[in-house]
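Reviewing the structure listed below.
Omission of a single protein chain aside, the complex is shown with its protein chains in their original locations.
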Amino acid sequence: MSERVFLKGNEAIARAALAAGMRCYFGYPITPQNDIPELLSAELPKAGGEFVQAESEVAAANMLLGAAACGVRAMTTSSSPGISLMQEAISYMAGSELPGVIVNMNRGGPGLGDIGPSQGDYYQATRGGGHGDYRTLVLAPGTVQEAYDLTMLAFDLAFHYRNPVMVLGDAILGQMKEPVTPHTPARTADPEAASWCLQGAVGRPGRIIKSLFLEDGALAGQNTRLAAKYQAMEAEVRAEQFLVEDAELVVVAYGSIGRIAKSTVRKLRNAGHKVGLVRPITLFPFPSAMLRALADQGKRFLTLEHNLGQMVDDVRLAIRTVADSAFHGHLPGNLPTPNDFEAPILTALGADH
Amino acid sequence: MPSRVQFREDRCKGCLLCVQACPSGIIQQSSRFNQQGYKVAEVPAERMAECKGCAFCAIMCPDFAIHVFKTKEAA
Partner (left out) sequence: MQEIRVTNYPEVLVDRPTHYCPGCQHGIAHRLVAEALTDLGVVDKTIAVSSIGCSVFLYNYLNLDTVEAPHGRAPAVATGVKRARPDAVVFTYQGDGDLASIGMAEIMHCANRGERVTVIFVNNTVYGMTGGQMAPTTLVGQKTTTCPGGRCLEREGAPIRMSEIIASLGGTAYCERVAVNTVKNVLGAKKAIRKAFQYQLDGKGFSFVEVLSTCPTNWRMTPVAANERVASEMIPYFPLGTFKDIAATEGA
């Protein structure tokens, strides 16, 4: 068992990527994720990898596409406005079935927004984000340890599904310092990629990695294959359940907001309120079946987000025809505390406060 | 040392860049259409003897449609 170390969320992501065998990193400066490229610019070359500060997020994401086509573990990181610029390449990667890890340390928007925490990119992350009918697998860590673990997992999943995987954090997680137990994963490379990646056509016809399907019926076929893949990703659904068993009200919140809400739930439990928490860890695929099962037990729901209401759509879709979800949105631009969520939870419980 | 040009008529698009390139001026557009509907290039049989085998036509052909042959005395 290795030593515990104190790391910021951003540092944890960079260290996890190094431990996971990342060979190439491409990035462009943007607050609040700069610790990641700064750390990797020093450490990745030492580990024999390639660090490139790209001319833009557009270029960084396309460099990721190129490295991914070669079957190596590669990553880019950014924050909301930069992630918008990356959507072109993410769409091409999804269409070309290329594995890559994209980290979004979500900040406030729209536009330039602010550099504080926000969950305003939920739709963008879970609906594909770019043009065309596709999805990226989305992992939403709530603690620094989880940021470390899920970044490692992101590489495995990207190669398993040959699909871009997004790690969706925020400015809270990136800047928060917590103890982390680093570890080395079982897998640090993907030899199976040799069956599809570009290496030079030695003793075989050239391989073509593309997202253009012009022939009659070809694109429909590709979209059908992609749909089947997204269906298969249901096997990856993860969520934390906290005190839901006897809860009358289930709070649904993800990422750092999920973790803050957990403190509120704990406090209200101590005060005798029957409240529990579901914290989705995968946002796509979404833990719909879990929520539906809870709804079938007659529970009520409150979705808490750091935006004007995005994930609440998925909660409502999951429990539709049996239940509904109330919503409370904490506005970006300030940091919510556990106290901020007390009143909305008590209101949803119908309790006096 | 006679030479000859062979046009792959199924590949020829009738662009005639070969006509422009031929120093002997022996290539012309035929009246034949290929399957794609292009009037293909040709060297009339009676002028083939004038081919020098320089392959300028093939160098200018964007469609890899021309082969040039030279005949050598066996060594």
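Just so it is clear, A and B label the chains in written order, and each chain counts residues from 1 on its own.
Everything below uses one rule, namely that a contact is a pair of C-beta atoms (placed from the backbone, for glycine too) under 8 Å apart; a residue touches a chain by one contact, two chains touch by 3 or more.
Keep in mind it's a predicted model, so treat the numbers as computed, not measured.
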For the chain omitted from this view, which of the shown chains does it touch?
A, B
So one chain is hidden, and I want to know which residue out of A:111, A:191, A:205 or A:350 touches that hidden chain in the complete assembly.
A:205
Hidden partner chain, touching residue among A:24, A:166, A:226 or A:346
A:24
Can you list where chain B touches the absent chain?
3, 10-11, 13-17, 19-21, 36, 38, 53, 55-56, 58-64, 66-74
Which chain A residues touch the hidden chain?
23-24, 26, 50, 52, 54-56, 58-60, 62-72, 74, 88-89, 92, 96, 198-203, 205-212
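As a convention for this text, only the chains that are shown with their structure count from here on.
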With chain centres taken as the means of their Cα atoms, state the distance from chain A to chain B in Å.
61
